[in-house]
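Before I ask anything, here is the structure I am working with.
The other protein chains are all here in position, but one chain of the complex has been omitted.
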Amino acid sequence: MITFIVRRLLISLVLVFFISLISFFIITLTPGSPYPWGELNPKISESVKANFRKQFHLDEPIWKQYWFNMRGLFTGELRSIKDGRPVLERITERLPATLALNVCAIVIALSFGLLVGVYSARVAGQWQDTALSTVSFALLAIPEFWVAYLLIIGLTEWFAVPLMGTVSHGIVFPNALASSLDWIWHLALPATLLALGSVAAQSRYVRASMLETLREDYIRTARAKGLPSEKVLYHHALRNSLRPVITGIGGLLPALIGGAVIIETIFAYPGIGRLGYQAVLERDYPTLVALNFITAVLVLLGNLLADILYSLVDPRVRLE
Amino acid sequence: MIRFFVYGIPVLLVALLVASFVTVASFSTDRKNELTIGSIGEPTKLNPIQSAESGASEVEGFVFEALLQYDANLEITTQLAKSFTLSQTTTVFFQDPAAAAAALQLVEAARPSWSAWSLQAARTDGQRLLLDLTLPGMEASAKIFSLFDPKTALPLATLRVETEKARATLEDFQKANPDIAIERSWFDYDAAFEITVAGEGTSVEERLKKFLTGTGNAQATAAVSETRNFLAEPLVHFVLRDDVRWHDGAPFTSRDVAFTYRAIMDETVASPRKPDFDLIQKIETPNPYEALVTYRKPYSPALNSWMMPLIPAHILEDKPASWWADNFNRNPIGTGPFKFSRWKTNESLRLVRNDDYYQGPPWLEGIVFRYLPDPISIRLAFMTRQTDFWGVSPWAVSSLLNDSRFQIFRYPANSYEYVGWNLRNPLFQDVRVRTAFAHAVNGPQMIEFILYGNGVQSNGIFPPHFWFSNPEIKPIPYDPAAAARLLDEAGWKPGPDGIRVKDGKRMAFTLIVNQANEVRKDIATLVQDNLRSLGVEVNVEIYEWAVFISRFINKLEFEATVLGWSTGPDFDVYQVWHSSQSNPEQLNFVGYKNPRVDTLIEQIRQEYNPATIKAMAGEIQKLIFEDQPYLFLFVPNSTSVIWKDSFRICRPDGKGGFMDTPVEVTKAGWTYYMQWFYRPEFAGKLPPKREVRP
Partner (left out) sequence: MNPPAQTPLARVVSRFRRNRIGLISLAAIIVLFVVAAVFAVLSFAHVPFPMDPNATNLERKLLPPNLTNWLGTDNLGRDLFSRMLHGSYISLTVGFVAVAVSLLIGVVVGAISGYFGRWVDNIIMRAVDAIMCFPTFFLILTAVALLGPSMLNIIVVIGLVSWTGTARLVRAEFLTLRETEYVRAARALGQRTPAIIFRHILPNAFAPIFVTAVLGIPAAILTEAGLSFLGFGVQPPQATWGNIISDGKTYLLDAWWLIVFPGLAIFLAALAFYLAGDALRQAAETRSERK
C-alpha cells in the first residue's frame, strides 16, 4: 500500500513536470503577447513597452522565462502581468466561491443521479424508463448557456429575484439564517446548471450497474430465498453499484471546473473559470501557468485518492 | 439508511432551494442614499498612474483628484491647484562672455518690441544670455535670436545614449571627461540618457562612443539626436490649495506633486503615463503649496497631462512596487469626494462619502460598482432596479427612448471609427481609389442602422465637437456613381467575374477586425457589402485582440482594418500621423507620409496660442482628410441611461447659494456633478450645506 502510494506520487511528480513544461510552451509560443494598456493607446511609447517586457522577463529566452515562472510559483513571488498581485493570491481569493459551487454541483449530480438511476432501474423496460432516458439525453444535449439565459431572464423578469453574484445586493437580511439562505440561492442555480449534464450521465451509470447487479447470481439467490424485492434492491443491488459512483467523483471535478466558464460569466459568479478565461484573453502568462499547474496537481491527487478509496471500499482490488 | 440517501437528500435539496427562493423573494431591496453602477470593466489596479483602462479610471475619478481638470464644457480649469501660470526661459549660448554681453545690448536696444515678444527680462550669465518670457513658445524666441550674429552664437546639441545602467554610465563619463560641460541631462528610465552640450556635439559624440567601447559596453549607442539654436524651456507655476487632506488625514502638499512625477518616471512603477511627462526637465517645490515644473522644450499639450490624478507621497514613498500592488492598488487613498471602502473581486466595489471633503461632503453616502461580465446581466440588473445606471449600447437606447421612466444621456464620444488602408500596399496607393471607397460606403446608412442614429459622420481626425476641429471639412458623400467613375479613371475596369481588374490584378483585399467588438464586425460586413457592388472583393477576417495587435497591426502585415481612435481633446497627433512613427510596433501603422503634415505636427506641439493652434489643427485635419489614408466613418455618441426618479442634483450656483435640478449631462459626461447627486427620498437627511470655496 505505502509503496504503491510512494510510486504513484513519484510518477505524478514527473507528470506534473511534463505538464507544466508542455503547457508553458503552448501558452508562450502562440501568437499574441500581453498588452496591458487596454485599447490601442497612442501615448504608450517604445521605452514604456520595453520596460514592461523587462519587468516581466518577456525579453528573456523562453527557457529562462520558464525557470522564472516556476521559481516564482514555488516562492509565491510569481505575479500577474495584469495587476501585479501574486498569482497564488488571485487564485486563492476565488477558491472559496469555486469550491462551494463545485461541491454543490457534485452533491446535486450525485444525489439526483442516484435518484433517477435507481428509479429507472426499478422501472427498467417500461415507458417511464424510456421517458427518463430521453429526458436525460435531452439534458445532455441542451447548450448550457441556453438554459442559463432562460432561467436568469425568466426569474429576474417575472419574479424580480436577484440572481447575480454570490449575495443579493441592497437587501439587508435580519438574521444569519436568511442571509445564508440568500447565499444558497445564489449558489443553487449555477450549481444546478453545472450539474445538469452530470445528473444525466450519473443516472445512466447507476441504472446500468444496478441492472447488472440484479442479474448476478447472488441476487437471484437472495430473491429465491424469499427476501422482499425492495430489500434486495436497496440493500444488495444498490450498495454494489454505489462503489463506482463514489469513486467517480474524482473524474467529475475537472469537467466541472472547466465547464464553469460560461455559467460563471452569465451568473456573474466570481469563480476560477472566469479568472482563467480572462487570463487567456489578456495573455496573462503567470496566472495561466499557475492555474494549469494547480489544477494538474489537484486532479492527480484526486485520482490517487480515488484509487485508494476504491481499494478500501472494494477489498477485491489490491494496490500494487 | 440507503433509502434515505436515495430519496431524502434530493428532497432536502429541493426544500432548501424553495426555502431560499421564498426568503430572497420576500425581501425587497432597501434603497439607500447610494448610486449603484453596473459595469463590465473591472479595474485591475486602483492606481491612476499605473492603470490605463476605462474600468479603473471610472472609479479613480471619484477617489483621486488632479491639479487640473476639465470643466463642464471640456475646458481646462483648476482642481487641486488654486492657480497656474505659464512662462518660459530662453537661453542662448555664445562663443564667449563678450559676445553674450553684446547680444544683451542688442536686446536692450529692441526694448519697444519686448511686449510683442512677451519678453520681461534679459540678463547674461557667463557666455549664456537668458531671456524671461511670459508666454512659452518658439516664435518669439526665434525672432529675438534673429537679432544676433549667428557666427557669435553657439548651437546646442542633444545627444541620446542608449545603454544599460544609464545613471552610472553618465557619472563615469563625467568623471573621465571633466572638461565637457554638460548643460542639461535627462534619464529615460535607467535605459538611456540625453545630454545637451554647447556646440555641434560631434566631438562629444565621438568621445562618448570611445568611452562606451572602452568600458566594454558593446550594445550601447550614442548619437546626436537634435541640434538647436537656443534652449526654450517653458515653466508652469502651480499654486496649490492649502485646505486639502488625503483620506487618511495627512495634508496634501507639493511633495505629492513631485513624488507623483518621480514615481511615473520610475521603471519599477512601469507607468503607462510616462510619455506625457518625458519632456519635463525638473520639478521644484520651494514650499508646500507651490510647484514649479520646467520643461525641456515647448510642448503645449503638456498642460493636459496635469489632469492626471496625484498619489500620496507619505504612503507610497520608498515602498517597493510589490507593496503598491499588494496594498495601495487595492486599497487606494486619494483626496476625492468619495473614499475607497471595499472591493470584492469579480463582484463589487464600494466607495463611501468623504466627510472631510474640502468642498463639503457629497450628498450621496456611497457609490457601488457591480461587475457583471455579461451585457445581458447588466441590462437585466438595471431593468429590475438592482443598479441605477446602465451604459447602454446605442441600438438598445432606441427601445427606451419613449419610456418616461428613464432618462437618457447622449453626448458625442471623444472617438471615431475608421477603415485604415495599408498605404504600403500598391492597391491603396492611389488617392482616387481611396476616395472611391469612401464614396462607395454608405456612411449615413451605417449610422442610422448600426448606431440607431447615435452618431455623426466623421470629417477627419478630430471629432467635430473638439474646439480645434475644422468645421469646413464635409464628409465624403455616398455616391456609388462617383466611386465607379474614380475607379475607372484610376484604371480599374470591371473584369469577367464582376470584380475590377488592372494590369491583370484583381481588386481584392482582406479586411481584418478585432473580435468582441460588435460594432466593428458590423462595419466590416457593411463595407464588404458596399464595396462588392462597386466590383471590389473584400474578405473579412476576425481575430482576437491580442492576436490582431501583435500579429497584424504591430507587424504592419495587413491590407485593411477597421479600428477606432479614442482620445481626449488633444491636438497632438504625432504618434498617429507623423511619418517617423510608421515602423513596426508604432501607431502610424497605415504608413502615412506627408511632409507638410509632419512640419505642422512638429510645430503645433510648440504652439501655445489657441487661435494659431486652431488654424494649424484645421490645416492638419484638412490635409489628412484630402489624402484619405483612412476611410473616416463616424463619431459615435456615448449613450447611457438612469431611472428618472432616482436622482436629483443640488449644486452650488456659483453665487453662494445652491440650485436644485434634475440630473443633467455635461460635455464632460454625466458623472461630472456626482458629488451633488442625491436621492429625492433622502432630501431631508443630507449633510448640512456648506459654503463652497472656489
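Labels for the chains are A and B, by order of writing; each one numbers its residues from 1.
Criterion: a residue touches a chain if its C-beta (ideal position, glycine included) is under 8 Å from a C-beta of that chain, and two chains touch if they have at least 3 such contacts.
None of the values given here were measured: they were computed from a predicted structure.
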item: Which of B:Ala191, B:Val352, B:Ala490 or B:Val540 contacts the chain that the document leaves out; value: B:Val540
item: Listed residues A:Gly113, A:Gly273 or A:Pro286, member touching the removed chain; value: A:Gly273
item: Residue touching the undisplayed chain, where the options are A:Ile91, A:Met164 or A:Ile262; value: A:Ile262
item: Candidates A:Gly32, A:Gly72 or A:Pro86 - the one touching the absent chain; value: A:Gly32
item: Which residue of A:Phe137, A:Phe159 or A:Tyr218 touches the chain not shown here; value: A:Phe137
item: Chain B, residues in touch with the chain not shown (by the definition above); value: 375-376, 379-380, 393, 395-396, 399, 445, 448-449, 515-516, 518, 521-522, 525-526, 528-529, 540-544, 547
item: Contacts of chain A with the absent chain, listed as residue ranges; value: 11, 15, 18-19, 26-27, 30-32, 130, 133-134, 137-138, 140-146, 149, 153, 211-212, 215, 251, 254-259, 261-262, 265, 273, 276-277, 280-281, 288, 292, 295-296, 299-300, 303
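In the analysis below, only the chains that are shown with their structure count from here on.
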item: Chain A and chain B, separation of their C-alpha mean positions in angstrom; value: 42
item: Chain B-touching residues of chain A, taken from the complex the two chains share; value: 31-52, 54-55, 79, 82-86, 89-90, 93-94, 107-108, 111-112, 114-115, 118, 149, 152-153, 156-157, 159-162, 164-166, 168-173, 178, 181-182, 184-185, 188, 234-235, 238-239, 242, 265-271, 274-275, 281-283
item: Chain B residues touching chain A - in the complex, by the definition given at the top; value: 2-3, 5-7, 9-10, 13, 16-17, 19-21, 23-25, 27-32, 36, 44-45, 50, 52-54, 188-189, 191-192, 267-268, 270-276, 278, 321-322, 324-326, 329-330, 344-348, 368, 370-374, 376-377, 380-381, 383-384, 386, 544-547, 549-551, 553, 563-567, 573, 575-576, 585-587
